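In this view, the complex is presented without one of its protein chains, the others remaining in place.
Order of writing sets the labels: A and B. Residues in every chain begin at 1.
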Amino acid sequence: MPQMTDERVRAGMTREEDLSLLNEVSMKTAGVSHLEMCIQCGTCGGSCPVAADMDHTPRMLFAMLRAGMREEVLRSNTPWLCVSCYHCVVRCPQEVHIADVMYTLKGMAIQAKLYTDSTAPHFSQTFVGMVETFGRGYELGLATRHYLRHFPLRLPGMMPMGLGMISKGRMAIVPKKIKHMDQLTKILDRAKELELTS
Amino acid sequence: MNKYLLYPGCSMDSSAKAYMESLNSIVEPLDLHLEEIEDWNCCGATEYLGINLIPAYSLIARNLALAAKQTSDTRTVVAPCSACYLNLAKADYYMQERPTLGAKVNEALAAGGLEYKAGTLDVRHLIDVLVYDVGLDAIRKAVIHPLSGLKVVPYMGCMLPRPDYQHRWSDHEHPTELDDLLRALGADVIDYPLTTSCCGGHMTQIGPETAFELIHRLVSDADERGAQMMVTVCPMCQMNIDAYQNEMNHFFGTNFHMPILFFTQLMGLAFGRKPNEVGIGVELVSARNALAHIGVEVPVTEEPAAPRKKDEGLPMPRRWTKHEGKKEAVK
Partner (left out) sequence: MTERVGVYVCHCGSNIAGTVDVVDVANWAAEKLGRQGVIIAREYKFMCSSLGQELIEKDIKELGLTRVVVAACSPHLHEKTFRTAAKNAGLNPYLVELASIREQVSWVHSDKAVATAKAKAVVSGAVSRVIENRPLEEIKVPINPNTLVVGGGIAGIQSALEIANAGFHVYLVEREPSIGGHMAQFDKTFPTLDCSACILTPRMVEAGTHPNITLLTWSEVTNVAGYVGNFHVTIKKKARFINEELCTGCGICQEKCPKKVIDDVYEAGLGYRKAVYTPFAQAVPNFPVMDKENCTYFIKGTCKACEKFCPTGAIDFNQQDEMLHIDVGNIVLATGYDLFDARRVSNYGYGRLPNVFTSLEFERLSNAAGPTSGNIVLRDGKTTPKSVGVIHCVGSRDKNFNNYCSVICCMQGLKFAHLVHERTGATVYNFYIDMRTAYKAYDEFYQRVLEEGTLFVRGKVAEVTNAARNEREKGKLIIQVEDTLAGKQRRIPVDMVILSSGLQPRKDAKEVGKMFGISCSMDGWFTEKHPKLDPVSTMTEGIYIVGCAQGPKDIPSSVAQGAAASARVLDKILQKEVALEPIKASVNKEMCSGCRICNGLCPFNAIAFIEDDKVTEINPALCQGCGTCVAACPAGAISGTGFSNEQIIAQIDGLLLRNLEVQEAV
């Protein structure tokens, strides 16, 4: 197994500025990505339930990563459409951690401000904001805030559903906060510092 | 006695409260003891991982650290929500596979006075412990009202059987655990090829048209196969198929009415609980008509598929299961 990129960097065998795009993505991915092992067989693109809506299949993204096409990759809508169903992950004959690579690409796209449609990134950020404030997900608040921002015209259509959920007691009106929010905040603040230094 | 640490997850006291109520209704007949992890926080669902790596894993790991600290006589964490289950299992696995990640997450946890040694806990889903620890025999014994005549499709969803870091499931694509459990309750289980296909996940929020397509595939195939309802193990699947079915119908000009209940709700009913004790009635696509079939005295004569005529066709190979012979299977 090839040595993991971040370990090579730390050992001074590879300098960070020399990293290819492929290695950079690999390094930023949880677990061992196996990205360099892709044989372009298309199992991922064939398995994906939302491939029809993607501008590039996952397989094509991996080829583009190899080709160093940073901007095209980070502008792609593919990672944002990934529904994390893991069909490609278990079928991939080369054990590429495809779903986790998609998470990495989302993070990189947000940092580089290269995403084209802001719906998904803003949804993620709204959700994370909620978790960072309350420690729990606040579904009604989440949905409302999100829909007001992105689908102002759709919202009335969603009202019957929202009202149904409220009347059936399936949406909390008051956000619940965990007891030791201060502890969680400290952990997340430290984690963010570590993220920047890594 | 089966004792576990419970990680309920955010949905269980709001959108999936029917899941929580029905779970509470089956713990006693099955002698299950669930001890909630104190002051657990959100697992980040599928959103946090796409923003920041270390904070996302630290968020998840705080729960593992709390659970490990709380451990008395069990080291198994049970999550009823598939997304929560996956996130907890994934953090535990990747913190081992990638020691640098584990070290950083622990550095962050230390800021809150916590630590977690990856691999200390077993992370399992509710249906896993019901089928493999409690066992189908015990479940069968608790059945008072068999669900005979209720035609159901088992819907496992994606995040439960995949990626399956600890090889807990009979198969990644067509696992049989939910089928087996529903059969143990006496239900007529329809073979459902889409049992682990995606419900759309967060796409209902960020790209509804994409999600409607996925929901349509699931609901229309279940309908085509004559299902009276779908049965799920995941709050997100339930929410998407239940709450968005109406909009999906609008979008496609269809008129499906496919209720979707949590498997624990059917367990509760089979164990003799009243519908209101297991959260029935809060679903948006009503299960009332479908449930009319339960309790009706119909002998079990129907088979899922008509037997092949002798000598006419060619024989089929035996069906594969990784757990063949190892774990309990329905007789």
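The definition used in the following text is that a contact is a pair of C-beta atoms (placed from the backbone, for glycine too) under 8 Å apart; a residue touches a chain by one contact, two chains touch by 3 or more.
These figures come from a predicted structure and were not determined experimentally.
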Among shown chains, those touching the left-out chain: A, B
Of B:Leu86, B:Leu194, B:Met239 or B:Val285, the one touching the omitted chain in the full complex: B:Leu194
Hidden-chain contact residue, picked from the options A:Val32, A:Met60, A:Met130 or A:Leu194: A:Met60
Footprint left on chain B by the chain that the document does not show: 171-174, 191, 193-194, 197, 217, 221, 224, 312-320
For chain A, the residues touching the chain missing from this view: 39-48, 51-52, 56-57, 59-60, 87-88, 90-91, 93-95
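As a working rule, only the chains that are shown with their structure count from here on.
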Computed distance of Cα centres, chain B from chain A, in Å: 23
For the chain A and chain B complex, residues of the former touching the latter: 4, 6-7, 28-32, 49-50, 53, 79-81, 83-87, 89-90, 99-100, 102-104, 106-107, 110, 119-120, 123-125, 127-128, 131, 135-137, 139-140, 143, 146, 150-151, 154, 157-158, 160-161, 164-165, 168-172, 176, 178-180, 183-184, 186-192, 194-195, 198
Partner chain A, residues of chain B touching it in the complex: 10-11, 13-17, 39-42, 44-55, 57-59, 62, 90, 93-94, 97-98, 100-101, 104-105, 107-114, 158-159, 162-164, 172-173, 196-198, 200-203, 205-208, 210, 213-214, 217, 243-244, 246-247, 250, 281-284
